[in-house]
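Only a single protein chain was left out; the remaining protein chains are all shown in position.
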Amino acid sequence: MTVVDTAHASKTSGWARMAASHPLLEFIDTALRGCGQVIFMDNPLTGFLNLLAMFYGAYAGGTTYAAAIGSVAGTLAATAAARLLRADRGALRKGLYGFNGMLTGAGIATFLDASLLMWVVLIFASAVSTVVALAAENLLRPWKAPGLTFPFVLTVWLVLLAAYKLPGLETTGLPVAALVSRAETAGGLFDAVGLIRASLVSVSQVFFVADPVSGAIFLAALAVHSRWCAGLAAFGAISAVFLALLAGADRAAISHGLWGYSSVLTAPAIGCVFMKPTPGTLFYCAAAALFTVVVQSAASALAQTAGVPPLTFPFVFATWLFLLARPGLEPDAAG
Amino acid sequence: MTVVDTAHASKTSGWARMAASHPLLEFIDTALRGCGQVIFMDNPLTGFLNLLAMFYGAYAGGTTYAAAIGSVAGTLAATAAARLLRADRGALRKGLYGFNGMLTGAGIATFLDASLLMWVVLIFASAVSTVVALAAENLLRPWKAPGLTFPFVLTVWLVLLAAYKLPGLETTGLPVAALVSRAETAGGLFDAVGLIRASLVSVSQVFFVADPVSGAIFLAALAVHSRWCAGLAAFGAISAVFLALLAGADRAAISHGLWGYSSVLTAPAIGCVFMKPTPGTLFYCAAAALFTVVVQSAASALAQTAGVPPLTFPFVFATWLFLLARPGLEPDAAG
Partner (left out) sequence: MTVVDTAHASKTSGWARMAASHPLLEFIDTALRGCGQVIFMDNPLTGFLNLLAMFYGAYAGGTTYAAAIGSVAGTLAATAAARLLRADRGALRKGLYGFNGMLTGAGIATFLDASLLMWVVLIFASAVSTVVALAAENLLRPWKAPGLTFPFVLTVWLVLLAAYKLPGLETTGLPVAALVSRAETAGGLFDAVGLIRASLVSVSQVFFVADPVSGAIFLAALAVHSRWCAGLAAFGAISAVFLALLAGADRAAISHGLWGYSSVLTAPAIGCVFMKPTPGTLFYCAAAALFTVVVQSAASALAQTAGVPPLTFPFVFATWLFLLARPGLEPDAAG
């Protein structure tokens, strides 16, 4: 999983020299890079801004402080677990064993009510997300494919499903399981402001936050390291919101960012992280971002039957699909 | 995915010489072979007869003209996408990137109501079925296993599930989602005419058609290229219908071909396409065809919970299982 490539090289800043000087600072630097890797960035400043956006989101009411604290606790637990399990040191230092923990922590604290048992489960599950990440890495090695946020998705799905049968864990935040049925036509389009607002909220929903200002900070955190990525993430959000509106999806859900957050990740993944941005790639990236909306809709329907949220599975699925179909990924060609 | 082998070599006909003479004719020849590959035949005449049976089925009321036109549009979109994505030229010319598009087009037009958005989705999804086919090819390479109709199954499942949440797509043709519950005993056996009729309808259901004459044309299209395959497809249909009756399955569904269509494909796949027909293989093929009926029943139950049809997933699953268990497929032995 060392495929994550960034648009321009990281400068040897004063912070980088400081981080190398002391084990505790190095651990903090690793954890911050983990927070940055949620959106593919091996950059502690991106990670710091992402955390800032989480806490601003909690302040603004777009998420809870429990979710923001959970994201910190999850990152630390996952990173510590990776050290205990002696994960590859280079990948570890890039934050590749931290980002699934950050999302696992934020996700569990979003859907389960705070209690001692919840925090114990959150720490344990975030550590297990590293076990899942190592297993996924091993499993995907023959195809040189990245694990993306799948370890987070799998771990949180298991914990949320488990919570249904464990009354010690309260789940007021969980959706109610229901068989699929036709949605009512919602009708009408947004104005330009509504479209931009829904797109920014979509960006923030990658981190379980529903707040346009947080979304703008997350975008800025991306732009700090790669303007291509920031631009493509914005493109992913806008095109997904637009397509969902066109196909008549529920407007309240669109405004809440629930139709765009997966495309926010698919577009940069295909367009500039795992493939080099060329005209052909960008066309391919647009197709992937649009198909992600189809997968988002399908995954919502299936996940509703099971009583869980779809999380970022639509991004994982669409990105795997479009990466695996790319001839350059073929083992014989890559060897 | 070059494992598809045919019972006798293709004659260098006048058509073959003509097709080689002009890019447009070559594209048509490729598309027709794609229509033939739905039932494993690298033969443009088989493909032409399959299309004829689709349109006859629409004329006879066993399907709609939209489904027949959808099958043409889907084949063209998938074949064009394969050229754009620079898929392997040899496999492309054999029609191996067309058949999933043909089924995707027919399937979407069968379950979604005709509208501008539906046709746009149909074309886009058929093109994406080629992305899925390329990904499946890459994914299955370590086992030298074929992708079969899985790209079609996955793509159509995603589109149909997505349609539940997208009111812009009308879905009157979709089944209603329901939890599994015990079926009532239907009782009684068919007479010989009923058995043959249900078997022919099962053959036509491979293409979403419910018509015995269409089924006969599809069988003839097979026989044009391989009598072994035609015979085994008929055997698959008859044995599945018989077994379903014996186990008390719903007679209306059996008559409608919904219990036999997967075995129609499993039997030739195991018996003569991917393995050579020997006494041992034919016994194995019979076991696979019977097990396909179990998988068909199980997949119906699961798919009903999700609110989608099982499509040809039972064929894909049973065929993968019996091919992967075959010692000769083992990488070390095959290397």
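Note that the chains take the letters A and B in the order they are written out, and that residue 1 is the start of every chain.
To be clear about the criterion, a residue touches a chain if its C-beta (ideal position, glycine included) is under 8 Å from a C-beta of that chain, and two chains touch if they have at least 3 such contacts.
Note that the coordinates shown come from a computational prediction; the quantities given were computed from them, not determined experimentally.
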item	value
Sole residue of A:L179, A:L195, A:A220 or A:A253 that reaches the chain not shown, by the stated touch rule	A:L179
Listed residues A:L45, A:A91, A:L282 or A:A306, member touching the removed chain	A:A306
Touching the absent chain when the full complex is considered, from A:A19, A:I69, A:L122 or A:V159	A:V159
Subunit A residues touching the omitted chain (full complex)	85-86, 117, 124-125, 127-128, 131-135, 138-139, 141-142, 157-169, 171, 176-179, 305-307
Touching residues (missing chain, whole complex) on subunit B	142-143, 179-186, 244, 246-250, 287, 290-291, 294-302, 305, 320-322, 324-325, 327, 329-331
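We adopt the following convention: only the chains that are shown with their structure count from here on.
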item	value
Degree value of the rotation bringing subunit A onto subunit B, based on Cα positions, nearest 5	120
Length of the line joining the C-alpha centres of subunit A and subunit B, rounded to whole Å	36
